[in-house]
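Not every chain is included here, but those present sit where they belong.
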Amino acid sequence: MVDAAITPPSDVDTLAAGGEHCSAHEATGHHGYAGDAQALQNRLRRIEGQVRGIQRLIDEDTYCIDVLTQVSAVKSALDRVAMLLLEDHLSHCVVGAAEAAATSGDATEVNEKVREAAVAIERLVKS
Amino acid sequence: MVDAAITPPSDVDTLAAGGEHCSAHEATGHHGYAGDAQALQNRLRRIEGQVRGIQRLIDEDTYCIDVLTQVSAVKSALDRVAMLLLEDHLSHCVVGAAEAAATSGDATEVNEKVREAAVAIERLVKS
Amino acid sequence: MVDAAITPPSDVDTLAAGGEHCSAHEATGHHGYAGDAQALQNRLRRIEGQVRGIQRLIDEDTYCIDVLTQVSAVKSALDRVAMLLLEDHLSHCVVGAAEAAATSGDATEVNEKVREAAVAIERLVKS
C-alpha cells in the first residue's frame, strides 16, 4: 500500500508523453541534455542506489541521525542533477530562443523560456 | 560505470554495520522509527520509483523543465522522510536522554543528542 | 510605499507582545537564548548592515550576479542565527519539558515542544 497523499503533485507518465519543446531542440532533433544524457543517467542510477541503501538502513534499524545524513546526501546529489539540467536549459533553450528572436524580431518564445526557467529555479530553491 | 567523484561523502554499507545507539532505543530493543518503519519504507519505495521515472524521462528526451519539476518533487518527498526521522529522533532519543538525565543527574548524553540533532538539521537545511 | 502583498504572513509586533512560554524558561525567568542573546544580536546587526549594503549595491547599479551573491550570503547568515535559536530551543525547552515529564509522568508538554520544533525546522528547510 502506497501513501499517495504525501507526494507532491507530479505525474511522470503523463509528462513523458511529450508536451512542450523548444525550437532549438526541434532544429537539432534532440534535447539539450542529449550530449550529457549518459552522465545524467549515471548520476540518477547512483541516486536510485542511494535511496535503496536508505531503505536497507531502516530495515537494519540504523541510528536515525545516520539515516538523516544519507537523506541529505541524496538531496545534494539531486541538486547536482538539477543544476546540470538547468545549465543545459539556459544554454540551449533560452539562448536558442534569444538567437531566434534576434533574427525574427519576435521575443515571445524567449520571454516564455525565461519565465519557465525562473519558475523552475524557484521551485528548486523551495525544495 | 559510476561517476563516484560527484557524490557527497557517504558510505551506506559502513553505516549499516551499526554505529551509535541511544539509550532509549537500547531499552526498548529498537529504534524510534520502528513503529513508523513501514510508512518510511513506503515513502522511500515511491521515491525510488520517482527516480527511475526521471531516468525514463531523460531516455525519452523530455523537455528539461518538466524533468526539473520531477527532481524538485523528489527533493520535497525526501524532506518529508527527513522530517519524520527527525521528529522521531527528537521524541525518542533526545527526550529519552533527557529523562535519563533527570534521574541520573548526568547531562552528557542528552547534550550530545541535541548537538547531533543540530548538526543533522543544519545539513538538511543546506541540502 | 511598501508592497505588503509579497511578505509571508508574520506579525512581529503581535508576537513581541508575549505568547507562549515553556516551563524551563519560567523556572529561570528568561529564555534559553538569554545567555547567547548578545551573540545573536551581534549577528543580527551585521545582517541588518548586509541588507542595507544590498540596497546600496542596487542604487549603484551593481552587476546583478554580484547582488545575488550578497543575497545568498545574508540567507546563510540567517541560517546560522536559526541554528543557534534551534539548538537553544532543543537544549532548554525540549530537554526541560522532558525532565519535567520524567518527574510528573505527564508527557503533554514535551510532545507539544517536539511538535513545535519539527514544524519550525520544516519551515526553515523550505525557506
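First chain written, first letter: the chains are A, B and C, and each begins at residue 1.
Just so it is clear, contacts are C-beta pairs under 8 Å (C-beta built on N, C-alpha and C of every residue); 3 or more make two chains touch, one makes a residue touch a chain.
From a predicted model like this one, the values you see are computed outputs, not experimental measurements.
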Please report the number of identical subunits in the complete assembly described by this file, where 3 are shown.
4
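Following the convention adopted for this analysis, only the chains that are shown with their structure count from here on.
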With centres defined as the mean C-alpha position, give me the subunit B-subunit C separation in Å.
23
With chain centres taken as the means of their Cα atoms, state the distance from subunit A to subunit C in Å.
31
In angstrom, rounded to a whole number, how far apart do the mean CA points of subunit A and subunit B lie?
22
In subunit B, residues with contacts to at least two other chains:
79, 82, 86, 117, 124, 126
Touching residues on subunit B, where the partner in the complex is subunit C
79, 82-83, 86-87, 90-91, 94-95, 98-99, 101-103, 110-111, 114-115, 117-118, 121-122, 124-126
Which bits of subunit A are touching subunit B when the two form their complex?
1-4, 6-10, 12-13, 15-16, 19-22, 25, 30-34, 37, 39-48, 50-82, 85-86, 88-89, 92-93, 116-117, 119-120, 123-124, 126-127
